[in-house]
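Of the protein chains in this complex, all but one are displayed in their positions.
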Amino acid sequence: PLPAQASLSAADILRYSRQLVLPELGVRGQLLLARSSVLVVGCGGLGCPLAQYLAAAGVGRLGLVDHDVVETSNLHRQVLHGEARRGLPKALSAAAALRLLNSTVQYVPYCGALSPRTALELVRQYDVVADCSDNVPTRYLVNDACVLAGKPLVSGSALRLEGQLVVYNYQGGPCYRCLFPKPPPPETVTNCADGGVLGVVPGIVGCIQALEVLKIASGMGSSFGQFMLMFDAREGRFRNIKLRPKKPDCAVCGDNPSVTCLQDYEAFCGSSATDKCRTLHLL
Amino acid sequence: PLPAQASLSAADILRYSRQLVLPELGVRGQLLLARSSVLVVGCGGLGCPLAQYLAAAGVGRLGLVDHDVVETSNLHRQVLHGEARRGLPKALSAAAALRLLNSTVQYVPYCGALSPRTALELVRQYDVVADCSDNVPTRYLVNDACVLAGKPLVSGSALRLEGQLVVYNYQGGPCYRCLFPKPPPPETVTNCADGGVLGVVPGIVGCIQALEVLKIASGMGSSFGQFMLMFDAREGRFRNIKLRPKKPDCAVCGDNPSVTCLQDYEAFCGSSATDKCRTLHLL
Amino acid sequence: MAAPVSLQVEFGGGAELLFDGVKKHQVTLPCQPEPWDIRNLLKWIKQNLLKERPELFMQGESVRPGILVLINDADWELMGELDYKLQDQDNVLFISTLHGG
Partner (left out) sequence: MAAPVSLQVEFGGGAELLFDGVKKHQVTLPCQPEPWDIRNLLKWIKQNLLKERPELFMQGESVRPGILVLINDADWELMGELDYKLQDQDNVLFISTLHGG
């Protein structure tokens, strides 16, 4: 965490007054938020609303990772970027937008894909990680880095009219690999470009991710350490699914892990983390 | 509704491509969105995320009502406004922010409180109304105007760590008065200034309101015409509550309505729609 | 004699603040000659759970305006309101409606 402040400034008290009166947060929780740093992996449909509400709430430092640039087809769901920012790296565009909302937060943009070479050192610098990525190799990479660094991972995903959320590696609960020891066959994976997504669906999931990050960072604790939230936008229905506990034979968080450093996740998954056309053609 | 377009422009097809591929929406649904107009009553914690996702999705016209100006204590949850817009009317600030995101939508800011003198004529100009207000008199006023004008009302509310959402006056379902024939005693009503609110809670509710507006405007239909969504942020739990049907003896939507024109809602509720200190001192 | 009835009684939307901030209460209603209904439950709550300012929760023999009563996640109007006969293991939720935004 960042250095502790002894107290809130008068400006902070004014800005956060509506949440300071909550007994569940209070000055104590706000000071914890101000000390905490959150790494946002992906500044797209999930990362935009997530970063927006974390910045507004007064998290101390936000790391913003994205390798992509803003495109017109992003704007229906990636609400931090604007028409004038097309062509800019998303991490820079997001940081610029967030600075207008709350200039007292530190923003650290990383323009590039999270890679196995750098992910562990990066994750070690943050207290909580939010997986807002859009592909399978990155999800395994972020998971393994969080397990190796001992950080909680608030993971969201959305496609078409559905969303899912789990908090991994939190308070003795399972990690992503405990649930998914083997990656899905690449031909079964659909991305937002192919499958489509109604923009407000990642909006809803990203906001709920922000809520869980705030609950973890402020000491309230998350309810999703061994539960998955499933959301069906068509039906307007949310379900809380009880998940398995941490698995003793998990390759990365188990008792005898075989994964002790980060690997080649694109090879493991048979797909690319950065291409628009995701399946690796291996022949 | 606005005049129908025969087809989408090439720019629209590019911008909305990720949602056009959804069979539930498609070009037909997008053209319906482009024809539809939505009145957003309140540009605060609920109205900001709602307007953001409606603008991004390509609604034709957004009316933005708010009588207030941007203050520092709003910024922890009212994410469309920024530090530099403090002191500006919220309706203008919201319109300016939304224009940067999607300049192809028409924005109509109304700087002033919704009043019984003007509300009915205003509501008649829109297809769907979103109640993002923060006080009881406005909630009855918006409801009665929607019933008299025959418009569906997507109503959200949030306080502390909880949120609620209902769609009123929709497809033969109940109106707000069917559920709440009598206003609550003023001394039992808590506002966000007194009770506090975690900013992302109205963020989540406002996004779900946007989803229901989009489902109604695009012809998918809402699931909340006779259901209330209740959200407990602390527990991370959503509940869908089955509500009563429309009541034949409802004062405004019943078989023999006593309310046939808009009234004095501040007197009816014993509280003010615009004061910071809400209870009317009648003596 | 009706058998004792076990209920989960919940408060939300701020109504829990009248009950020491506790949202979920496991309640066992004692045996009594007639079956338990919501009318009797409200009397029982007033005597046994409600610590102060009953006028912020009740009005006459019913709940005050602005509180919704939900029986097993359904509006009590669908179930007979005050006359609903409570069943063992029912969930009764009293929720104060929110107006903030």
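Observations
In this document, chain identifiers A, B and C correspond to the written order of the chains, with residue numbering beginning at 1 in each.
Throughout what follows, contacts are C-beta pairs under 8 Å (C-beta built on N, C-alpha and C of every residue); 3 or more make two chains touch, one makes a residue touch a chain.
Computed from a prediction, not measured in an experiment: that's the story for all the values here.
Within the full complex, the chain left out of the display contacts the shown chains A. When the full complex is taken into account, the listed residue touching the unshown chain is A:A158, out of A:A158, A:C175 or A:V259.
Across A:D134, A:E212 or A:E266, the residue that sits in touch with the chain not pictured is A:D134. What chain A contributes to its contact with the hidden chain is residues 42, 44-47, 132-136, 139, 156-160, 162-164, 179-185, 187-192, 195, 197, 202, 228, 230, 232, 239-244.
One rule holds for everything that comes next: only the chains that are shown with their structure count from here on.
Note: centroid distance chain B to chain C, computed from Cα atoms, is 30 Å.
Note on chain placement: the centre of chain A and the centre of chain C lie 40 Å apart, centres being C-alpha means. Residues of chain C in contact with at least two other chains: none. Shared interface positions of chain A, i.e. residues touching 2 or more other chains, are not present.
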